[in-house]
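Take a look at the following structure, please.
Shown here: the complex without one of its protein chains, the others still in place.
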Amino acid sequence: MAPQVDALYFFLVALTAFFTLLISGFVVYFAIKYRRRAADETGVPIHGNLKLEITWTVIPLIIVLFIFGWSARLFYTMARPPAGTLDVYVVGKQWMWKFQHPDGHAEVNELHVPVGTSVKLTMTSQDVIHDLYVPDFRVKADVLPGRYTHLWFKATKPGRYRLFCAEYCGTNHSGMVGWVVVLERAEYQKWLAGGAGTGTMAQTGEKLFKDLSCVTCHKEDTTGRGPTLIGLYGKAVTLDNGNAVEADEAYLRESIVNPRAKMVSGFQPIMPTFQGLVSEEGLLQLIEYIKSLKAVPSNATGAAAPPAAAAAAATPGKK
Amino acid sequence: MAGAHATQHPKLQHHFDNLDQQFEASALGMWLFLVTEILFFGGLFLAYLVYRIAYPEAFAEASHELDVVLGGVNTAVLIGSSLTMAMAVWSAQLGKRSGQMLFLALTIGLGLVFLGIKAVEYSHKFEHGLVPGPNFRFESARNPVPAQLFFSLYFVMTGIHALHMIVGIGIMTVLFVMAFKGRFTRAYHTPVEVSGLYWHFVDIVWIFLFPLLYLIDRHGPVGH
Partner (left out) sequence: MDTAATPHANYLTDGYGLKSWLLTKDHKRIGLLYLISVSAFFVLGAVFAGLIRLELMTPAGDLVESDVYNKIFTMHGVIMVFFFLIPAIPAVLGNFLVPLMIGAKDLAFPRLNLLSWYVYTIGGVFTLWALVNGGVDTGWTFYTPYSSAFSNSNVALVVVGIFINGFSSILTGLNFIVTIHKMRAPGMTWFRLPLFIWAHYATALIMVLGTPVIAITLVMVAAERLLHFGIFDPTLGGDPVLFQHLFWFYSHPAVYIMILPAMGVMSELVAAFSRKRIFGYEVVAFSSLAIAVVGFLVWGHHMFVSSQSVYAAMAFSLLSFLVAIPSAIKVFNWSATLFKGSISFDSPMVYVFGFIGLFLIGGLTGLFLAALAVDVHVHDTYFVVAHFHYIMVGGTIMMYLGGLHYWWPKIFGKLYHEGLARVSAVVIFIGFNLTFFPQFIVGYLGMPRRYHAYPPEFQLWNILSSAGAVMLAVGYAMPTFYLLYSLVKGKPAPANPWGAKGLEWETPSPPPTHNFDTTPVVTEPPYNYAK
């Protein structure tokens, strides 16, 4: 997206330069031409000119509407990740960035991604508001405590790109920086192969699911005291107040930390809160595990390889 | 310069041309002040709106912990005080000193009754652990976190309203003393009029607070 943002940016630079010079030119010209020549001289009484007023109202209006249309269209694309992205999960905390890849790789202040692949970040904060900013990719999004925000980009050239926290977050704000490392496909595969060890995010999530005894109520069939989580992700859930919500990441997160906020119809409010008992990383792992629980039993093993990596390998990106 | 106004009403300040202009300025000033007050409370109402939409059940549940009877009595008390306030203004317009004193005293009295009842309600909340903060406990709540949010807003909103009541009672006390000294006449009673506007405003704020805080989900045949 960077070239498109820059095109608009430099159009605006040209526009600014043009109008600044034009109006300053007029001002200087008038100031010299009509400089006061006698102490008691007065100006010519001109009250105004309706045609001129309309002209210099309508022309700027057309210009700004044009810029609005251009920028809004571009923004719309920037706000919507394409299908089949490589997903990475981000937790910001005072004052570091933690990245988790679905395959289990975890990094701090460094994010390795393959070139030419759309990467989607799902981000949350463990404490205050942060903001993940990669200037070279022209992307930025706030990272908020208690909710998930997203950001996506597609790097076109291998290299190391600076990563900043752009929302003031306290003492060491300017130290909350890092790098996005964009690797060639082959090198990325090599990097992936290098010691991850502890299993995929979904597997870690599954372990957590057992350790926290979630499994005692949320069973694979409908006999548990809690609703079954198989095939839940992305489905509509009917609540006890009759409303329906989509079981997305935000809903799953809320249902773990504040289970009684949106009760599933037909169940008792008996689940305790896990706020403070599970870290933000843990929540992401649990969600990744729940996402992996597909409805078709034959498919139910783990999250599998990141689908995006495979999809992206097929089409070298041009953006 | 004072000589220019030698024949004018003693209450006319030097920078006004006449009493009418002075009164109009004071009244406009008070109305503008009330506009600022609307926006002041507006921020709270916005926060209330956002969270009530986010947590409708929790708000209803927390609202049922409030005492509708005491709240209702207080509503009646305040509406009554607005009536006595209006009577005080009327007495001032007629220049009736005894009427002014009587109705101002009644207004002050009703204001104090309101605050007294409010204090009783607050103390109940303290006893029941319904004051937000580390000691908040609301065991019966299905969803205590947003219920606590409700009580945060309840205390801030009613607390600021009560502060306005206290200020109002202070103003009424000053007016009472001035009335006692016979300061208000047919020609000059601006302070009573503009203070009356303030009092009615504080009353109206409560008229909004009462249903928003006390009456969530209490309508209809189902009830709780």
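In order of appearance the chains are A and B, and numbering begins at 1 in each one.
Convention: contacts are C-beta pairs under 8 Å (C-beta built on N, C-alpha and C of every residue); 3 or more make two chains touch, one makes a residue touch a chain.
None of these values were measured; they are calculated from a predicted model.
> Can you say which of A:Asn109, A:Thr149 or A:Ser279 touches the chain missing from this structure?
A:Thr149
> Under the stated touch rule, tell me which residues of subunit A contact the chain that is not displayed.
Residues 1, 4-5, 8-9, 12, 15-16, 19-20, 23-24, 26-27, 30-31, 34-37, 39-49, 52-53, 56-57, 60-61, 64-65, 67-68, 70-72, 74-76, 78-79, 94, 127-129, 131, 133, 135-136, 138-142, 144-147, 149, 162, 164-175, 177, 258, 275 of subunit A touch the chain that is not shown.
> Give me the subunit B residues in contact with the hidden chain, please.
Considering the whole complex, subunit B reaches the absent chain at 1, 3-4, 13-17, 21, 24-25, 28-29, 32-33, 35-37, 39-44, 46-47, 50-51, 54-55, 132-134, 145-146, 148-149, 152-153, 155-156, 160.
Please note the rule applied: only the chains that are shown with their structure count from here on.
> Distance-wise, how many Å sit between the C-alpha centres of subunit A and subunit B, to the nearest whole number?
One centre to the other, that is 45 Å.
> In the complex of these two chains, what residues of subunit B are touching subunit A?
So the residues of subunit B in touch with subunit A come to 55-58, 142-143, 145-146.
> Applying the document's contact rule, which stretches of subunit A touch subunit B when the two form their complex?
Result: residues 241, 258, 260-261, 263, 269, 273 of subunit A touch subunit B.
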